[in-house]
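Take a look at this one; I'll ask things after.
With one protein chain removed, the remaining protein chains of the complex are shown where they sit.
Then we have chain A:
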């Protein structure tokens, strides 16, 4: 089932007198429960496409349709609500809140998503998610005491705790070593399948493509190959 449709998205940046076309009409349809990997050389426009799809910046032209709604026609507040409730984000760096412990990072996300769950239900949800990412033993820990892999696991848990429909992952393993990268990708794939999430991931690491259901190759602002 198509959850997300990207149609002829264009993006241009004006730097002084120079107009740079980063995306030149990219189209993509994302299916539920699939991990889609966007690959391509640096400057191919893959990260720009992901951030436009995630509502973090606007396209110059084209449509981004989520659940039948075009993001182009939504207000900033409506897009924020979609980001908070329907999307999950994993960035290249974990970007955890430095003064919250592991458990609180997840509770914060539930609060941002305006979860209707009771405190008890929230606690159960947090415990369950920490178990899924194998971090129950570190739930009282603060970010400075976590390793890179642990931080990224918590970032994954935070991205999924509110049961988003779409997970956006921008180079989620770039700051990790090979072993940890494999672990994190296996986890993203496992959760995508378990929770029925639609995952769009940008990566430049070919080893990670083994965890994707579909690989979309981009070059010079257009989609070259979709397999």
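By our rule, contacts are C-beta pairs under 8 Å (C-beta built on N, C-alpha and C of every residue); 3 or more make two chains touch, one makes a residue touch a chain; residues count from 1.
As a working rule, contacts and distances are computed from a predicted model.
J.: One chain is missing here; what is its name in UniProt, given the choices "Isoquinoline 1-oxidoreductase, alpha subunit", "Heme exporter protein B", "Putative hemin transport system permease protein HrtB" or "tRNA 2-thiouridine synthesizing protein C"?
T.: Spelling it out: the chain absent from the display is recorded in UniProt as "Putative hemin transport system permease protein HrtB".
J.: Touching the hidden chain in the full complex, which residues of chain A are there? Just list them.
T.: Residues of chain A in touch with the missing chain: 51, 56-57, 80-81, 83-85, 87, 89, 91-95, 97-100, 104, 107-109, 111-113, 142, 158, 170, 175.
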